[in-house]
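All protein chains but one are shown in place.
Let's turn to subunit A:
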Amino acid sequence: MKIICLFLFSLLICPGCGDDEPAIKVDLKIKEQVIRPHEPDVITYAYLPQYSHTVSYTRHHLLVSYLRKKTGLNIKQIFPDTFDHHMCMVGENKIDISFSNPFVYVKMARKYGAKAFARSIEASGRENFRGQIICRKDNVAIKNLSHCVQKRWIAVDSTSAAGFLYPLGFFLDHGIEKSDFKEIAFAPGPGGKQEKVILAVYAGKYDIGTIREGALDVVVGKIDLQQIRILAMTAPYPGWVYAARKDLDTSVVEKIQQAFKALDMKNATHERILKAAHFAAVISSTDSNFDSVRELVTKTDINLTQ
């Protein structure tokens, strides 16, 4: 009887007496200094940060890998925080290959001597792209473009093409001056500017917003797109452009250009790369392809050197 009692008592007690989990002995006294190694012969590739870095990485890291493999160059994608930062880095030779909107490009060409060598064909198959003017669906004060007068306007960036320049030209064409708006604001902070514009309008902080065509797809699942109404679409302008910084070795540009031209939707691997980048193809381009944009800049009295 006593043995049975002791056994039962042990059964009750023992589960509470389990040993601690094993620990690995480690000595933290030996230390080293962290120094970033410098990588030589790196060709830097940057995507104008109209979206977050994550979106930029997701869209372009396959393309960068492809270019690295195809050209044999040590191409690396870097992520500038703002449009101005992007342009400055091109001017400071920190970005060798820039993928930007036509407005930024004409600025960089004018200011830093960047030279266009290729441009993307939109996933829809169009060579050009448009800007969109959006508002909340339930905003009864805005039923057409004329209702935008004395309203608060948020644009992507002062250097954004479809997010500011194209809509501004569109407003001027419809007789609405910059001074007619109650307020013109730009998306704050680094990266993700297209999303910020959409979210600002969705939140009701601004009455209207201007974004590039296709930007709404980026926020699918994040907000209820049924609450967003596209008020108007601008005229189409040339799409995004690949430009090489000034003085970049032409052979490098040539190799990259050839690699772009080799991308074919019919190739399954290329198709995956192109779809990730939201491209249908990448074609060769020259600086003259963007003269229409320069005309629009002139019309809006924007100083390309600022």
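Going forward, a contact is a pair of C-beta atoms (placed from the backbone, for glycine too) under 8 Å apart; a residue touches a chain by one contact, two chains touch by 3 or more; residues count from 1.
Basically, contacts and distances are computed from a predicted model.
> Please identify the absent chain by the protein name in its UniProt record; candidates are "5-oxoprolinase", "histidine kinase", "N-methylhydantoinase A" or "Branched-chain amino acid ABC transporter permease".
Going by UniProt, the chain not displayed is called "histidine kinase".
> Of the residues A:Thr58, A:Gln150 or A:Gln227, I need the one that contacts the missing chain.
Considering the complete complex, A:Thr58 is the one touching the chain left out.
> On subunit A, what residues meet the omitted chain?
9, 12-13, 15-18, 21-34, 36-37, 52-54, 56-58, 61, 78-81, 190-191
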